[in-house]
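This report concerns only the one structure given below.
Of the protein chains in this complex, one is absent; all others appear in place.
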């Protein structure tokens, strides 16, 4: 169960979120230092300073950290802090980045591209595996369809198909799939019931002032609610929460 | 929990399936007598004879029946046998049919169109409600997207959105969403966890020789497995199986 | 070249539009009397009275008329006035309606469903052909995709594929594809260059007060501009305008 802010914004926000994630039973801290934004005029992340904040949060809580890397040149710098390197949906077929990330030897959390066929997603994973790094976590995060009630359409069948066709763990990011906080919990429940091995959830102490994706981030208390609703489904699936 | 064959094909198949559905805890028998097929050269259903087989199956098992109606002229004939009239995805915006079905006073199971926005689906329900018939069950059955690993993409967020925006019960048809039998159970679990009030599942004694949709129908034993996997999630959601 | 209002609204609007369509070289008058609307609270068309207005407009201008039919029961009534029966996108797989329209012996303009595969569209035409009526015009009108800058995405490749795989004439409706008047002319040009045999264009004397689809209807003068821009491309394609 990974959770944390969309973007690392400052020390207070990062530490407060990390402690909340831990207190509610999260086992991995997520947070973006390098942010791939659609517009050049949006907040692009704190970069190196954001990594430092993540390092502090890990030291304070003991939670391992997953954070995104955008460029082959940044892999070494990010890998110094991150326990898990995230390849985002926009880079799902960025071959030089996949190769560089693989070479770090770190675990790679590979998001499905926003319009990747399941086959393309698994072949993107293959670009990591052929470099001798088999520590790959697949992550479904919603696909782009005609429907716009949510930001994306969570494809729960992709979880089941990926579980059947590979031996890799499959996570789900209900926050990006929903794009709205009030749909995150039902999507999280559905993901676990479909067979997901873990979740990646956005949490922010005050989503209303978040520098990115404010509408989809949960408050810490809502994250606690999510954990409470997901736990019994995890158990029904014959898993233990600590694995997720 | 509605289950039964895609098409009613003959007396043995219909009765055998109905008894299996009942024995595993199903509470509603589904089966198509009038089949809307993409090609005029495919099996179009047994029509009036199929209705007679459904009547016999109901008499033998006590299960109420849901079956599809395709034309305003057929509503009265179908309503004589059916407890619930199904409006299929291809007719999701067939206004004269919605009006005629509403006028029958029967409960209407309204499938979402294969590319209907959630808003359009709710407005289609409104075409029934404005005729003074408020016994409407919404049914999500997968939407058409770029992804083809499954026949359609089950949109679990539509379940959650529809539950939030209306007071109507929301069912899910994991069989048409999956289009392949090996994905029906995980999608059924996900649907219930997302908040679905019921499921509509295709079951056939021998899918290999089915006259329609053979690839996605469950054998009776697999339906039993589905029930066993879904039941604890229903309970986690604070529901009882009989309601579903 | 078919043109006319989305909906027939009153005598003045109908006659004024019909005369403008004729004066700019249109050869077929379109206009909806029975309107399939997404919401029951929107204008549903004038029905039988709308047919009477179309009959008058045909008498006044000599233009043959194409208009939509929504229900099998209405086919005879509509066929008394219409030279061409339109089956709309929402009814692209309404088998009883296809059969009833085919039996009228009239030419059928068959719109592609908003998410129909090309194969499904051609098989829908087959439902008409098997009734012994081979006077079918296929009409591409844009498909539903993730992109929302226009209401739908005009699929020009569908025109080329349908021309290759069938002997049927293929029309294009740039108005519904665009959903905005300022994109109708470029789409019309592209459609003809892709090989379309005709166009179906919405024209209204005063789109700002139209009872349906105001945003996508052209003013008569803009329709004249469309004709002027399309004519030389028709000629480059080795066709004559009168055929279109």
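Letters are used for the chains, namely A, B and C, taken in the order the chains are written, and counting of residues starts over at 1 for each.
Following the convention adopted for this analysis, a contact is a pair of C-beta atoms (placed from the backbone, for glycine too) under 8 Å apart; a residue touches a chain by one contact, two chains touch by 3 or more.
What you see is a predicted model, and the numbers here were worked out from it, not measured in a lab.
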Legend entry - Among C:177, C:210 or C:226, the residue in touch with the chain that has been omitted: C:177
Legend entry - Full-complex contact with the absent chain, from C:46, C:191, C:210 or C:227: C:191
Legend entry - Sites on chain A contacted by the missing partner chain, in the whole complex: 36-41, 44, 70-74, 90-91, 93-96, 114-115, 119-120, 123, 126-127, 130, 144
Legend entry - Contact footprint on chain C, counting only the chain that is left out: 115, 117-119, 143, 145-150, 153-161, 164, 177-178, 182-183, 186-187, 189-195, 232-233, 236
Legend entry - Hidden partner interface residues of chain B, rising order: 115, 144-146, 148
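We adopt the following convention: only the chains that are shown with their structure count from here on.
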Inset, instruction - Look at both sides of the chain A and chain B contact and report whether the same residue positions are involved, with over half shared, or different ones. - result: same
Legend entry - chain B and chain C: spacing of chain centres that average the CA atoms, whole Å: 34
Legend entry - Inter-centroid spacing, chain C versus chain A (mean Cα positions, whole Å): 47
Inset, instruction - Find the geometric centre of each of chain A and chain B from their Cα atoms only, then give the gap between the two centres in Å, rounded to an integer. - result: 35
Inset, instruction - Name the residues of chain A that each touch 2 or more other chains. - result: 115, 145-146, 148
